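Contents: one structure, followed by commentary.
Here the complex is missing a single protein chain, while all its other protein chains stay put.
Letters A, B and C mark the chains as written, and numbering starts fresh at 1 in each.
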């Protein structure tokens, strides 16, 4: 039997809450449910972006109005373990999986209601670039310190 | 220098149109652009779903009103090579990357305007499940034949 | 000076919290912000749907898996008084503005953070129809009573 014949939940255990370092509560929306009555696979990425950027803003690391450096997304991925649906409450757990000179890999788990195991988990890789030239820039020392606080 | 310090475009060459077997023209939307003035990374997944389901419906392989079998998404991923933005026209190239007993890996390239190299490419893995029980079912012979026509 | 030359905020005062009868807390998303750095005008309607359907589900009036009657939207509208943006917290105030034999006009105010005046307010009209025939059906006595509790 080939690997892709088995649902993701059997291939690798979904992460638990303890695997993440910061948590962001999120609300679902009516439009998150697709024709099959569950959260469409695309919505998980909206929640990833929202969770990480919420944390960055709360920590003073992302200034939407003034920032000269932006995080360009170069790769994303998600594994879906269990269905979620509006009106579920969702909590996003986040951690920094790898921290390079100018890149950051954020890893995110989405937890349905009070469940211990993630309904989905994924990642995205940000490359810090200059907003105008779009060329990579080194991540500053202050930001690096904050990011290391949620390294996992 | 670590791998994740380099933008995706340098890590691996983006695929060309010839790497795909069927093509679906798509239009972008005003709301696709985020605060950075480019297509938000989430939108690419909306286009993946749209391209593959358009092809399935056109081939008579997906009946939204009657189907007893649905494709549950268990894993998705995307690499971003170049920015796109509304009002770009986009063409999605699709192919079947792997075909298991009950699972299908679709691979998609998104081409901006008339460009030869994909601005982004990704995949999603569908597991065919019964709409009610959500248990995997074998992909039928008819569907299997059609899918093999776009195997790449 | 013609009416449409004046911003909406000057044409008619935005409603206050006291004008609504039930309240639903909502979180904003990164993707809600458009290229102008504020919540795109479309998102407000996602929040309207979410607020009203959340209330209906919480009151036991909407069963997504079993319901034979669905609310078909026949008209919607929104006035925008002040800009909102991710990561603002938003509270939706709702009330029933009119209740017909088979139709309901829901009115919604969206309040930014702890503000007293709505940043936007709008409505949508549901016609209760049979899910299969799409023909109007009378709103049941139980539902009518619940809806009258939030009439405003």
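Assume a contact is a pair of C-beta atoms (placed from the backbone, for glycine too) under 8 Å apart; a residue touches a chain by one contact, two chains touch by 3 or more.
None of the values given here were measured: they were computed from a predicted structure.
Trainee: So which bits of subunit A touch the chain we can't see?
Mentor: 30-31, 33-35, 37, 40, 42
Trainee: Take the complete complex as the reference. Which residues in subunit C touch the chain that isn't displayed?
Mentor: 1-2, 4-8, 35-36, 40-42, 45-46, 49, 64, 70, 72-80, 83, 98, 100-103, 105, 124-125, 127, 131, 134, 136
Trainee: For subunit B, which residues reach the chain that was dropped from this view?
Mentor: Residue positions of subunit B that touch the missing chain: 25-31, 33, 37, 46-47, 49-50, 53-54, 57-58, 64-65, 85-87.
Following the convention adopted for this analysis, only the chains that are shown with their structure count from here on.
Trainee: Which chain lies at the heart of the structure, taking centres as C-alpha averages?
Mentor: Per-chain C-alpha centroids ranked by distance to the global centroid put A first.
Trainee: Tell me whether subunit B and subunit C, two copies of the same sequence, contact each other through the same residue numbers or different ones, using over half shared as the line for same.
Mentor: same
Trainee: With chain centres taken as the means of their Cα atoms, state the distance from subunit A to subunit C in Å.
Mentor: Centre-to-centre distance between subunit A and subunit C: 29 Å.
Trainee: Taking each chain's centre as the mean of its CA atoms, how far is subunit B from subunit C in angstrom?
Mentor: Comparing mean C-alpha positions, subunit C is 34 Å from subunit B.
Trainee: Got the subunit C residues that touch at least 2 other chains?
Mentor: 30-31, 33, 37
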